[in-house]
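Every protein chain but one is kept in place in this view of the complex.
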Amino acid sequence: MTRTEGGCVIELRAKSPCDGLLPLSIGGVTLSEAAPGAMTCLMPYKGQAAALSGALEVACGIAAPAPGHSTVSDGVRILWFGRETLLLIGPEPAPELAQHAAVVDHSDAWAVVRLEGPGAVDVLARLVPVDLRESAFAPGATARSELRHMQAAITRLSADAFEIMVFRGMARTLVHDLRDVMESVAARAGR
Amino acid sequence: MRITCPLCGERDRREFYYQGAAVALTRPEPEAGEAAWDDYIHNRENPCGVTRDLWHHEMGCGAWLVVMRNTATHEVLEVELATDAKRTGA
């Protein structure tokens, strides 16, 4: 903390939600904290969904995804995040977006982790009731569901990689629950 | 029990919060009188058969849904967004 005359200019150190808890690797499945950059919740006003999508295309190069999907391009990702709700991940939101939607910063609200490796889907199948078969949940698909009693957003990044988001305050529980199940899966597989 | 959310697809009942009968969609006018308000707040039909309920996809997309189901056979007959139900006249 630096003190200057007539006032103080402090330095606030930032901590990530999973600070000190990750990474974790058990039986070939790894769990690591993602650093998604800015995360902005976008909720279009009445009749403005299409306009918002258009504005997003102009501002970040990609349009809004349909429910259950995500769109990606060049360091920018847009997740469908709930009823008439999108999550813009990566860049700060362009000011024009506020003409069409409520724009709310969620950059600090979520613990975001990446679960990867052969067996990742078996791990998730022990926590999430959603159909995770690739035919039902392909790369790019996203679901709002529960992960063992926690509200969560699950996105499939590839055949064996998933991004999981839960409330920041539940980061420790998320890691605990995933570790618990990773151990089971690894033991079954003899890894 | 599984409910097909129009936005999320078929999901386990545990993702939803059950509110009660869909009559809650038609809120009486302020001056509708005591009987109307009493019915709205307290009184419900309890059929052995088809009911229309309000469910909130709380652990999912957050949409409120009108679910038509049969309490005797457990079939879930129809699910629509509450906002759509309101638009078509509840």
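Letters A and B name the chains as they come in the text, with residue numbers starting at 1 for each one.
In this text, a contact is a pair of C-beta atoms (placed from the backbone, for glycine too) under 8 Å apart; a residue touches a chain by one contact, two chains touch by 3 or more.
Criterion: contacts and distances are computed from a predicted model.
A.B. asks: What name does the UniProt record list for the absent chain among "Pirin N-terminal domain-containing protein", "ABC-2 type transport system permease protein", "ATP-binding cassette domain-containing protein" or "Sarcosine oxidase subunit alpha"?
C.D. replies: Of "Pirin N-terminal domain-containing protein", "ABC-2 type transport system permease protein", "ATP-binding cassette domain-containing protein" or "Sarcosine oxidase subunit alpha", the absent chain's UniProt record names it "Sarcosine oxidase subunit alpha".
A.B. asks: From the list A:37, A:68, A:90 or A:129, which touches the chain that is not on show?
C.D. replies: A:129
A.B. asks: For chain A, enumerate the residues touching the unshown chain of the complex.
C.D. replies: On the chain A side, contact with the omitted chain comes from 1, 6-17, 41, 43-46, 84-85, 101-102, 104-110, 125-126, 128-133, 135-136, 148-150, 167-173, 176-177, 180-181, 183-184, 186-188, 190.
A.B. asks: In the full complex, which residues of chain B touch the absent chain?
C.D. replies: Within chain B, the residues that touch the unshown chain are 1-2, 10, 12, 17, 19, 24-25, 27-28, 30, 32, 34, 37, 40-42, 54, 56, 58, 62-64, 74-76, 81-83, 86-87.
Please note the rule applied: only the chains that are shown with their structure count from here on.
A.B. asks: Averaging over Cα atoms per chain, report the distance between chain A and chain B in Å.
C.D. replies: 31
A.B. asks: For chain B, which residues count as touching chain A in their complex?
C.D. replies: Touch list, chain B to chain A: 7-9, 11-12, 14-15, 57, 59-63, 81.
A.B. asks: Give every residue of chain A touching chain B within the complex, in rising order.
C.D. replies: Answer in residue numbers: 67-68, 82-83, 85, 129-131, 143-146, 151.
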